[in-house]
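Here the structure is laid out as structure tokens; the discussion comes afterwards.
A single protein chain has been removed from this complex, and every other one stays in its place.
Up next, subunit A:
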Amino acid sequence: MSVTEMFSYIQGFLSADQDVREDIRKVVQTLEQTAREILTVLQSVHQPSGFKEIPSKCTKARELFCTVRTQIADLKTKFPVEQYYRFHEHWRFVLQRLAFLAAFVVYLETETLVTREEVAQILGIEVVREKGFHLDVEDYLAGVLIMASELSRLAVNSVTAGDYNRPLRISNFINELDSGFRLLNLKNDPLRKRYDGLKYDVKKIEEVVYDLSIRGLAKEPESVGDK
């Protein structure tokens, strides 16, 4: 094979690779759009009016996740399944966002931590790489950390909206989350940096709880069953 032939072959390969990436980019754009729509729905829980409508917001969000499942099904067809990590960078950001949104919906519904399996189910993907397009554990964890920030904001806005008990429950939850994350041996990577932000969320929520308790505004965390 001559030099020219070799480069010609490589150029063909690179060109085909670019085409695949272009296809992937197009689908990822649609996913990002849907993710923004879900976020818009869920953001409204921070307002006093939205607060009372949490169940209906969750239902609406779940409907939008149907669209997400369709779009991801489309994404899966754009590349060979065993080359997930070759193209992973293209959807990493939006997948983390979607994991966050799924975790947020589940928290609003049940005040518990969504499992990786549940997120995968909501998104219509696998948990185990060998089975197909999957949710990488680091993307799941990143989504959970994004949710932690959202919850620290929710704690603040709950008080503004007149709910003095929610912040205490959020506080317990975030503290548990923090102790869970402490079990991980993280490397100096983006996940580690994101985890470093968790302590600020913890602190912010602690301050809210403190503000409430010294003013005698906070009662014991009530049972979730009462709601």
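Note that in this section a residue touches a chain if its C-beta (ideal position, glycine included) is under 8 Å from a C-beta of that chain, and two chains touch if they have at least 3 such contacts; residues count from 1.
Here is the rule we use: contacts and distances are computed from a predicted model.
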Next item on the list: Between "Phospholipid-transporting ATPase", "UDP-arabinopyranose mutase", "Translin-associated protein X" or "Protein O-mannosyl-transferase 2", choose the name on the UniProt record of the chain that's been left out.
Entry: "Translin-associated protein X"
Note to self: Touch as defined at the start, partner being the missing chain; which of A:Leu141, A:Ala161, A:Leu198 or A:Leu212 qualifies?
What the structure shows: A:Leu141
Check: Looking at A:Arg86, A:Lys131 or A:Lys199, which residue reaches the missing chain?
Finding: A:Arg86
Checklist line | Absent-chain interface as seen on subunit A, which is shown | finding: 1-4, 6-11, 13-15, 18, 82-86, 88, 110-113, 115-116, 129, 137-138, 141, 172, 176-177, 179-181, 183-187, 220-221, 223-225
